[in-house]
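All protein chains of the complex are present and in place, except for one that has been dropped.
Our next item is chain A:
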Amino acid sequence: MKKKMATLALGALMAAGPALADLVIPSLSYRTGPYAAGGIPFADGYADYFTLLNERDGGIGGVPVNVIECETGYNTEKGVECYESTKGEGALIYQPLSTGITYQLIPKVTADDIPLHTMGYGRTSARNGKVFSHVFNYPANYWDGASGAINYLLDENGGDLNGKKIALVYHNSAYGKEPIRTLEELSKKHGFELSLLPVDHPGQEQKSQWLQIRREKPDFVLMWGWGVMNQVAIQEAANIRFPMENFIGVWWSGAQHDVLPAGDKANGYKAVTFHAVGDDFPVFDDIKTHVVDAGKAAGAGDQVGTVLYNRGLYSAMLAAEAIKDAQEANGTGDVTPGMVRDAMEQLNITEERMASLGMPNFGPTFQVSCDNHGGPGLIGVSQWDAGTQTWNLISDFKPTDGEVIGALVEEDSSAYAAENNVETRCN
């Protein structure tokens, strides 16, 4: 009876899946709600890159790309609905741009054999490919971000943070809580004092947190914010005259729309990043010719070259390259999600490769391997110049504290493996 039911269910599932004609790439975006300010430029960049590939090259390896956009509103329930509805279309890779949805999808994609790429978000310990077979978070993750910010502060302070006070303002969710473990370890190692200031969803109310900062006078403030929370925090920091150069956000708190509302007062605000900023790359000329001028830009088409647009572009580029590799490795245009996963595990992004795509020095060079799904974790720092209204890189992309992060990754991923009876791979 049980077997019969399973067979029937399987039959229904197979009947529901349509024939694979295009390369289907779902875009779980959010253009509504309190996080839309970040969701829109990312989704535009993501969609525009695939439009560019379709218009200029006729898709990837000659097979057109079909991007299915599904609105999640940064809400996990809608994220599940989007996943289920796009899965049946033959989705090759998921990039949900939401840590909450990522947690949701990690077990599901593993069961359904579809790769999940969470670039700079999601579950940090997923970099351990031994446990997380279908999840990738190259080229950098939250713990790299936290360590990168602390390393930058170490450099600024002559290698000594002993006795300094650092406050973390964070979104009170899985996303915002991610760096705490690393920062706690680092505070033990470097002797700084860490204070934690959670901000509840959606983050418009931060008066009490900033009052506390005003009272405790921390030397530096780090921020793990997203959506409307970023603008409010920067405005509040300006209101209490907190020195902006001592205020560092993670890469999700460092885009144009986060700093513009505070005007000149936001001058000097910093954010860590793992890819280049600005639109001074050959690929943008192609986007202008083939996408924007042709009237095919996603959304309002006014986001080209912003920080999060670039990140969407970068994310789409990494997905496209993995698909290209999968096509070459298997000698077929119609790749399956499983083939893309295998290709992602061997993805090698070199300088020549990025240059040939019109994106020289856009991000770090890296090589993914079976046990390391996280890339090198090279972190740079960018600073906002309110006069010219641009983000500028003020440090090189530097390595992070691999010792601390490696131990934490090992600990967290083995806890996950034990909880879910995952057998380790790559042995």
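Here is the rule we go by: contacts are C-beta pairs under 8 Å (C-beta built on N, C-alpha and C of every residue); 3 or more make two chains touch, one makes a residue touch a chain; residues count from 1.
Criterion: contacts and distances are computed from a predicted model.
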Looking at UniProt, which of "NitT/TauT family transport system permease protein", "Heme exporter protein B", "Amino acid/amide ABC transporter membrane protein 2 (HAAT family)" or "Formate dehydrogenase subunit gamma" names the chain we cannot see? "Amino acid/amide ABC transporter membrane protein 2 (HAAT family)"
Looking at the whole complex, which of A:Thr51, A:Gln95, A:Ser173 or A:Gln383 touches the chain that is not displayed? A:Ser173
Among A:Asp48, A:Glu71 or A:Glu236, contact with the omitted chain is made only by A:Glu71
Interface residues of chain A toward the undisplayed chain are 2, 5-6, 8-9, 12-13, 16, 29, 31-32, 36, 69-71, 73, 75-78, 80-81, 84-85, 87-88, 99-100, 103-104, 106-108, 110-112, 123-125, 172-174, 177-178, 180-181, 198, 200-201, 412, 415, 419-421
